[in-house]
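Here's the structure we're looking at; comments come further down.
As you look at this complex, bear in mind that one protein chain is not there, while each of the others sits in place.
We call the chains A and B, going by the order they appear; numbering starts again at 1 in every chain.
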Amino acid sequence: MYPRWLWQLCALPGVVWLLLLFVVPFYAVIGVAFGDLDPIFQNPIPIWNPLDWNFENAFETLSRFTPGQPYWSVFARTTIYIVFAVGISLLIAYPVAYYISRHARRTKTLLLVLLVLPFWISYLMRMLAWVGLLAPDGFVNQFLISTHIDTDPPNWLGGHAGTVVFALVYGYIPYMILPLVAALDRIDQNLIEAARDLGLNSYQAFFRVTFPLSRMGILGGCVIITLPMFGDYYTTQIVSGSPRTTMLGNQIYLYFHGGPQPDVGAMMTLVLSIFLGILMAYYLYSVARAQRALQ
Amino acid sequence: MLYKLRALVANPWGRPRALVAVTWLYMFWSIVPVIIAIQFSFNDGRSISVWQGFNPTRWYWGDPVHSVWHDPALQSALFQSLKLAALDVLIATPIGVLLALGLARWRGYGSRPANFLMLFPLVTPEIVMGVSLYLVFQYVFVVIEPSTTAQVLGQVTFSISYVVIVVRGRLLSIGRQYEEAAADLGASYLESLRLVLFPLLLPAILASMMIVFAISIDNFVITQWLSCGAGCDTIPVKVYNASRSAPLPSINALAAIMVYLTLVAVVGAYLLYRFLTRGERAAGSGHGDTRSLGSIDFH
Partner (left out) sequence: MSNDNEQLDQAIARLVKHGMSRRGALKAIVASGMGAAVSPVVTQLAWGAEGPGGLPLARPDQPATLPMNGDPIADGLEPESGTFTVFNYEDYLYKATLDKFGEKYGVDVQITTFANMDQCITKLANKSVDVDVTEITPDRLTQAVAGKLLQPVNHSYIPNLQKNVWPTLHSPFYDQESRYTVPYTAYTTGIGWRSDKVSEDIAGMDNPWSIFWNAQDYEGLTGIINSPREAIGLAMLYRGNTDLNTEDPEVIGQALEDLQALVDICNPKVANTQYQTLPQASSWLHQAWSGDLLTGSMWYMPEGDSPDNLQYWTAPKGRTPVQNDCWAVPAASGKPVLAHLWMNFILEEENAYSNFINFTGYQPPINAINPKRLIDEGTIPKHLGTAVVEPDDLGAGSIQYMTLTAEGQRMWQDAYARFISGT
């Protein structure tokens, strides 16, 4: 009934918009990363023709990511923070997701609502909350002192890796729980009952049936929070502000807003995108492989 | 005795106490800090960490210099947030609805790349989008400077994907049956679009408008990168700047307003959706709410 061209026409404005404001900007990043610098202003002059691209500066920036060079430690530090943050998030998220999807019956809707709630509270508000709580005279220290757990608590906001990882976990864990809930929801209860019938106790049933079946969900959850964490620059600025805890995103921000080398910033953004692209590609490949395995 | 205890904990058909505890502890840890932050917006004194008494109006409109109502910088942030959100909704929703229709129904050569293109903004880290938009407005689309216009353009770019997800989910749950019935009854395709498809999509369209509103109000990275300075700062940007120096509870108040607005929008979206689709549930056509709430399709 509908003419063939109708749906393509519908999609056209959206596709054009995304091409102009998503794809072209990305090309602009490449153009600046491989471009020249204005000698007077040190502004980048982007080069659009791929044949004219200037790779010298780009490769020099790239070489600084190798161990021993300036950007390596920031990159390594960022990776370590993220590994810890994702690991801790997983440790917390999995039991919660497991309970909600498999056991909560009467309270399931309420729990789902509470779960989704942090999505709709701005990240900044959630961080501001901890700035108040972790202040030297804030509730956390008041609690620690009054219960004599620690009568001289450290200045949590003074520039500690632990605080940054904690804030990252707090900020991103909601994004991990929902995919986990969805993945665990999908596991057929019959499989588990079958395992129990075959003589496995509850722990064995979990580790040999449920956990392997939820692997895709775990991978998905991890990927969903790893990608944005690599680009995060504001969390560490809010809860720390110290050079000891700067992340890759801070370096990129610095080169764009703090000085005369936007081409380095563009190159770093490019490296970050490619790195994340590889991660994403791996994830999609695993999903595709898992889907094929199911068929 | 031990056996009984163990049975209590490990009973697969009973309530696993440890998991219950963990879950509720998590919920507490996740939500209570925000409630405390909102509580501090009602603080009588100037601290955001020490409770000095309850004063419901000081930081919202009472204090003649620093309250949200009286401080021009905070006011301008509030208005800028609302302005951006309104523009974002008005522009992203039509484009997104059309795109959803197109992607869901297009069975042609370009549909998979187009679908992929739509998904990319969802997985791209915001800093990459911020950098790329910042550069493109400096070097390619030079007529547009960092300004409200640029911020709107940037926000719309990632809002479109959210609209598509919500509307496409609804499309999938409706199915083609009603339009085919309309065709059987002799409707032309334009009439079918107008009289059948659009009303059926309306709940999703309205819900996605509210969701875009909520997302836009909360957005930080893109708004900051495309900002023109103090005049373009939104609530999240102001909260960020203040939290790094010496915040007053007026910032808590501003952030709390942001939370109120967002929650009203989201709850409104949900209620509106449920209300407009109440007939369908009575008829028993629902096969799982989750499917109709959204659809990410990887093919």
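Following the convention adopted for this analysis, a residue touches a chain if its C-beta (ideal position, glycine included) is under 8 Å from a C-beta of that chain, and two chains touch if they have at least 3 such contacts.
A quick note: this is a predicted structure, and the numbers were derived from the prediction, not measured.
Q: Touching the hidden chain in the complete assembly: which of A:Leu21, A:Ala58 or A:Val74 does that?
A: Answering carefully, the residue with contact to the hidden chain is A:Val74.
Q: Based on the whole complex, identify which of B:Pro146, B:Pro203 or B:Pro236 touches the chain you can't see.
A: B:Pro146
Q: May I ask you to list the residues on subunit A that touch the chain which is not drawn?
A: Considering the whole complex, subunit A reaches the absent chain at 38-43, 70-74, 77, 135-136, 154-155, 157-159, 241-246, 250-251, 254-255, 257-261.
Q: Going by the touch rule given at the top, which residues of subunit B touch the chain that is not shown?
A: Contact residues on subunit B toward the absent chain are 46, 138, 142, 145-146, 228-231, 244-246.
As a working rule, only the chains that are shown with their structure count from here on.
Q: Return the distance between the CA-based centres of subunit A and subunit B, expressed in whole Å.
A: Distance between chain centres, rounded to whole Å: 18 Å.
Q: Note which residues of subunit A are touching subunit B in the complex, please.
A: For this pair, the touching residues of subunit A are 1-4, 6-15, 17-19, 21-26, 28-29, 31-32, 44, 46, 92, 95-96, 98-100, 103-104, 111, 114-115, 117-118, 120-133, 135-139, 170, 173-174, 182, 196, 201-203, 205, 227-228, 230-234, 237-238, 241, 249, 252-253, 256, 262, 265-266, 269, 272-273, 276, 280, 284, 287.
Q: So in the complex, which bits of subunit B are touching subunit A?
A: Listed in rising order, the residues of subunit B that touch subunit A are 10, 12, 15-16, 18-20, 22-23, 26-27, 29-31, 33-34, 36-37, 40, 47-50, 94-96, 98-99, 101-103, 105-106, 108, 110-111, 114, 117-118, 120-121, 123-129, 131-136, 139-140, 153-154, 156-157, 160, 164, 179-180, 183, 189, 192, 214, 217-218, 220-221, 235-236, 239-240, 243-244, 247, 251-252, 255-256, 258-259, 262-263, 266, 290, 298.
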